[in-house]
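The complex appears here without one of its protein chains, the remainder shown in place.
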């Protein structure tokens, strides 16, 4: 039994218009047995950071051979290039604007091709909906077995940006930021297990995480361990420290959101423990 | 032609993050030919009542053999148990917190297994995303044919709660509550055909349904039968009386919502008619 080709969709198109339905139609029109899977269509509009965080969290769980279509594309209609990027297990179709940055950071070897073969496109190509006219058909042909090299020349000067990383601050502290707020109001910081390994252990040293004027000093191993109204830190499933509350949106309790600064200070002993990997 | 295994997803994860996409990836990574079907991902955050009402309305229409993944899980990371529950036609994977209560109420015989075999889990198991690390892989292995008993011991002390039921009130009245407000602003009460059979007939006796300070006295058989601005009662498709308006949100017109009390008073004759089954 031949496996059906899996194609995932990640966009900032939302679900209220015809956009996503149209993409699905274009793909199925070319690969009727495709398995279409949404990662999310609620990437914040034009937000490359939100886009790259989202695809980078999800793609690796999909079966080998999956094609991932990622469209957050404020430059649609300009000269920014369409890309096909391939690792050993996964293939990606996206605009060349950095939206694959966190994928590039996780995958050792990727080959990237600029898409220039416009006979794969839907004609005429519109000015504002390249997802329909360029990216979706390219993803479909990839899933049908067309080789990446067929779409255009290999390039190495594709756009990539680094995720904001925490920086050392006064008194041995670490200054990070909130990367995103999730559906439950948890604040996902950019402080990872590499940055502060002690806080990813079951029993943590004393610490203070400052957000605005609030000092958070509790680490919890489960949301429900916390008292009602308590704001605490937890080792999140994305690999970063998260600021959370039990059945309540921490973002609202702290009046903090995406981009907010956080400052982590560990006790002397813990700092020693962490310093090796910082 | 072998049928593809159907797996439904019901969660409170929302659609704006990577959560649901990641679940889909985990499942397809293990069962590439699975047919993934969303029931809803917009269960109100942490709301077990909303979760159980939703899965209980939808599951029975799916084909025999369907695996239903239901994750509303405020206790994630604590000692609350993961469950596999099986009826003759359906299988459910969920945390042991009552979110399957309305399924248990509809299915005569169910076998429930606590999931203890952690070699089915994604390792390392995170503290906050057991849907990804425990529930999704268990659902996938179930769909692949692993027997429920393989996941752990059968138990009978699983958590279940009763839906709030209407209670007799002064003067032969019935006091219920609003279970939920739907997308159209209809108020779904907990008064069923068993509680007030007369109101599920095409022609109803005189009655008053009080919500707050408003008395509703009209029963309609279709939304469009009502005058503009009229608030009325209708026998809803979930099996409960609903309070509705024509092309307008009754919840807003009445300033009433989930949990609001409603008091139903039938005329003498109708009461006699209903009393047999109350």
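Remarks
Letters A and B mark the chains in the order given here, with residues in each chain numbered from 1 onward.
Operating definition for what follows: contacts are C-beta pairs under 8 Å (C-beta built on N, C-alpha and C of every residue); 3 or more make two chains touch, one makes a residue touch a chain.
The structure displayed is predicted, hence computed values, not measured ones.
Only one of B:41, B:113 or B:130 touches the absent chain when the whole complex is considered: B:41. Looking at B:6, B:110, B:146 or B:253, the residue that reaches the missing chain in the full complex is B:6. Although one chain is not drawn, its touching partners on subunit A can still be listed: residues 2, 13-22, 24-26, 28-29, 32-33, 36, 45-46, 74-78, 126-129, 132-133. Take subunit B: the residues that touch the chain left off the picture are 1, 3-4, 6, 8, 10, 15, 35, 37-42, 53-55, 57-63, 66, 180, 182-184, 221-225, 234-238, 242, 246-247.
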